[in-house]
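Left out: one protein chain. Kept in place: all the others.
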Amino acid sequence: MWWIVGFVVLLIKVAVVLGVLFGFAAGMVLVERKLLGRLQIRYGPNRVGPFGLLQPVADGLKLLLKEDIVPKGADRIIFFFAPAVVALVPLLIAAVVPFSSDLKIGETRIPVLIADLNVGLLFFLAVASLSVYGVALGGWASNSKYSMLGSVRGAAQLISYELSLGLSLVPVVMLAGSFSLVDIVNAQAEYPFILVQPVSFLIFFISSMAESNRLPFDLPEAENELIGGFHTEYSGMRFALYFLGEYISMVVLGALVAVFFLGGWRGPVLPPLAWFLIKTMITPVFFIWTRATLPRVRYDQLMQLGWKILLPLCLVNIIATGGIALLVRS
Amino acid sequence: MKAILALILLLPLCGALFQALLGRAASRRPAEIAACAAIAGSFVCALAAFILGWEQSFTLEFFRWIAVDNFVIAADVFFNPLSSLMALMVTFVSGLIHVYSVGYMREDPDYSRYFCYLNLFVFSMLVIAFADNVVFLFVGWEGVGFCSYALIGFWYSDEEKASAGKKAFLLTRIGDVGFGVAIGLFFVQFSSTSITVINANAGQLTAAMATAMGLLLLWSAVGKSAQLPLTVWLPDAMAGPTPVSALIHAATMVTAGVYLLMRLYPVVALSPDAMTAVAAVGVVTALYAALSALGQRDIKKVLAYSTISQLGYMFLALGAGDISGSMGFLLSHAFYKSLLFLCAGCVIQALHEQGDIYAMGGLRRFMPGVFWLFLAGAVSLAALPPFGGFLNKDRVLAAVFGNPDPVFRVFFIGALAATFLTSLYAFRLFFCVFLRPQAETVHDVRPVPGIMTGPLWPLALLALSAGFLNFAPEWGGGAWLPRFLETVQGSVAHIGIPRESERMIAAVDALLALTAVLLAFVLYGPVRLFGVRGPDARQPARGGLFSALYLDSFYRSFIARPFEVLANILWHVADEKGVDRGIIRSAEIFPNLAAGIRFWTTGKLSTYLGMLFLGFVALLVGLTVTFYLGL
Amino acid sequence: MTALRMVFYLLAILIVASTAMAITRKNLVHAVLYLVQSFFATAALFYLLGAPVLAALEIIIYAGAIMVLFLFIIMTLIGGYTGSRNHRQWIFPSLLGLASIVSAGVLLFSSPASETGLIAATASPASFGRYLFDKYWLPIEIVSLLLFVALVGALYLGTHKGKSVAQIEVEQ
Partner (left out) sequence: MIATMNEVLILSGLVFILGAVCAAARRNLIMILVGVEIMLNAAGIALVGASLRWAVLDGQVFVIFIMAFAAAEVSVGLALIVFSQRRTKSVNADSFSLLRG
């Protein structure tokens, strides 16, 4: 009967993770608006609830109640399920992220993650590579020129940056000797990898910024040229899904940065989960900060950065890491 | 000695190579000097060899050319009095003719080609003279044939001249076939192609085989020496430059046939039948050609027929078994005939390429030097006593008379008749050209350069004196030539006939010759006697004698014409309608076949992919079927 | 029937069905999406058959890269729909397919060894990687060269401005 217990535990884990993620995503909206306001020397939302804390609830309600418009000539099925892909991808990635050290209940140790895959990192890359479908199909299915252009841009951008995203993690795998995210965290018992792999960290950070279509890499959306890009034709609930996806992916990417480079849940004094949350929040906050600071890059600059700078840098970094690892080990 | 012999052969070859490679780059003067120097050097070497190798005979091997099993062909040189004498004559006469050519060809722009062929020709002739191996000899044999073809058709832009060259080439080829067969027979019989070996072992041959070989050699010699029935090329060969006619068709190439028979005399002499055939060919040709010469109006043609006739004498002497007589005749003929040809060349050039003797006359006044030279040649040719021609001819006639075979009596009478005719046409020519009242066509006689007349004087001298080599002891002579040639196989120093008969023959001979001169004087002389009218340039050229007894037209209508018709039939019917159409028809099958297959080549990817799939399925099904049938 | 076996059958049905859907779609985007579905199922099958690395790579390479490229080309070039629907073109290949199914099935079922069951086992990424680079390092290098050549070729074709057929005909 142990597998029934295991199943129940799994369900609980999934429910907790989903809840936390959705909560965080909603929170992120508020945080972003507030932070942007502060960075632009204004207040941000402060009318709904104390300090405007209920603003996300109001936003969600508004989006849920809005009319769901399907453009004429759209490919309905694809149009419906494309936003779901965008939201689904970060949720799936979250399944392999370890949030804390093992939970001890008596003798049994319950790992605080949904699935400790031995190919966890590959799983992350695999699933991340799917987010392009959401962008590409959403734009294409809308049967609109703006959407189409946005989706083509998005697809090209995502493919380009996926490469450096994956390659920047190779040194991490080399250092940890495993694809499993739990093992990677454990490998950082002595020091976080950011200290030995700053270049990898930088590349991963920039790539994940591009992957999540955040400023300064938000060309698929580019409000001023493409009127919202691939989600121009979306409204209501489906538009909310795109947004949800973007914010969840910000959080998940933050969690991954924490896992890969910042030592995961490890930290002195505070409990592991607290450390993990703190580390996770660093990345989204930084994203928002960047958004408020930097202008949007041009499309060709984006592609050049990806192919001509980040990718060669990744390769050099891999070779250097390999060489140093060989030297140290021998 | 080896070096000298090699030099004799190599100098003309190098000269030819020089002309071929650098002749056009070098200007006229160096090219001429190089050509003459090559032959002159060769002559000096030949003279040295002649003196150093006095009455010796030996074989020298230069290199092995072909060696397959026991079939060995070596570039061997066989040196004996005969070959050294031949080489000496060839280089001497050629050298003079080269010098003469410098003058004769002074206006021709193609001098390097001319001298190249000429040098190459001398080389080939020397190969014939020295070769010990019949195959090696054959190289020279073909070499002279080729050079002769190239020089006859030297002015190839004139179609008539080019076809004269082709005619000479084809007709001499007929003779070469005989030579080729003879070479094969030699190898089968003696397992060797060395002339030394062949001559040494000739005695082992059966009578029939000896006859066959003798006749084959005669056949090849007939082709080269323009004897009956293959005479017709030589008169046409006059199309080439006159020095060429002198060199090739008087002094050297045509004598190659005679020389071949001399070299292989032991083989030929084995069979009396072959010897008789040689003599018969000789005498018939001598008579025929002398008659034809009488009817010719072109100065060079007269001389050409004369050459044929004189070669007939050489054959006759050989057939009678007298190598020394034949060789003596060959030598003196080489001198006086080249002399006559070169004189003719002077005359022709002086008269602006005019060759008709009836359009000449009174040239003595314009060119006295040539007059005397020509007279020397004519006297030698006509065999007037006591000059060279007379002594040699006398020896030939004596040899024929002395042959025990009764048929040779008939030959003797024929030879006497030919003697008479020879004298007649020789002086007819002389009178017509130099002494007859000047024809109105003769005007504006061009002066002839000294370089053309200069070389003729030594020739004239030799022509007049060469006969003394054969001066019989009966007349107080030494018979030097027969003695010199004593070591040569088959040579005889003395002709076994009584002294009275010999004197009788000489007397008859001289009488006949003189009578003929008188007759010529009456018919063609400068003074009109007995109301005889001299020939006129305006009368048309025709008649049996002019056409050389219609031999050429006979060949033309009965051999060449049927051949042409046959060739046309083969061309138009067998080849065009049969072979070509057959090939075209069979080729048409393939487009039709292809049209069937082309259906599959739609050019569409889907078809190809479908076919690929079909092939895969066929393999799979085939595998299943074989699996189930337990194959 | 064990749970794994059921999963296998489910996946097999999913693979075959979605592939069949993919090849018959008139809309190329739909075809590609069905194919992606098929590749997902295949990846799951790989995981089931003890090849987790391959499962991840199947998604990364096939679904994440190759199919995205297809989608990209379809979106930019054609816009999704192919031309006329011609049913006749299916007859001949389908017959061939049937024939090969029959003969391959006959061959398969006549082999007694093919009834061997597959017991679950997993190749860990580490052992797989070690095996790959110990035994097949040279082929890997060769394959990387192949990829490089393909890269150059694609780049050339992409940048080279080819003449259109109309231009060629005009020149002729």
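Letters A, B and C name the chains as they come in the text, with residue numbers starting at 1 for each one.
Simple rule for what comes next: a contact is a pair of C-beta atoms (placed from the backbone, for glycine too) under 8 Å apart; a residue touches a chain by one contact, two chains touch by 3 or more.
Given the structure is predicted, the values throughout are model-derived calculations rather than measurements.
Shown chains touched by the missing chain in the whole complex: B, C. On the side of chain C, the interface with the absent chain consists of residues 2, 4-5, 7-9, 12, 15-16, 19-20, 22-23, 28, 31-32, 35, 38-39, 42, 45-46, 48-51, 53-54, 57-58, 61-62, 65-66, 69-70, 73-74, 77-78, 82-83, 86, 89-90, 92-94, 96-97, 100-101, 104-105, 108-109, 113-121, 123, 127-128, 131-132, 135-136, 139, 143-144, 146-147, 149-151, 153-155, 157-158, 160-165, using the contact rule stated above.
Contact between chain B and the unshown chain involves residues 594, 597-606, 609-610, 612-613, 616.
Basically, only the chains that are shown with their structure count from here on.
Because contacts link the chains only in sequence, without closing, their graph is best described as a line.
Among the other chains, the CA centroid farthest from that of chain A is the one of B.
More inter-chain C-beta contacts link the pair A-C than the other of B-C and A-C.
Averaging Cα coordinates per chain places chain A and chain B 108 Å apart.
For this pair, chain B with chain C, the centres built from the Cα atoms lie 88 Å apart.
Rounded to a whole number, the gap between the C-alpha centres of chain A and chain C is 29 angstrom.
Against chain A, the residues of chain C that register as touching in their complex are 27, 29-30, 33, 36, 43, 52-53, 55-57, 59-60, 63-65, 68, 71-72, 75-76, 80, 122, 124-126.
For chain C in complex with chain B, the residues that touch the partner chain are 89, 92-93, 96, 99-100, 103-104, 106-107, 110. The touching residues of chain B, when paired with chain C in their complex, are 606, 610, 613-614, 616-617, 620-621, 623-624, 627-628.
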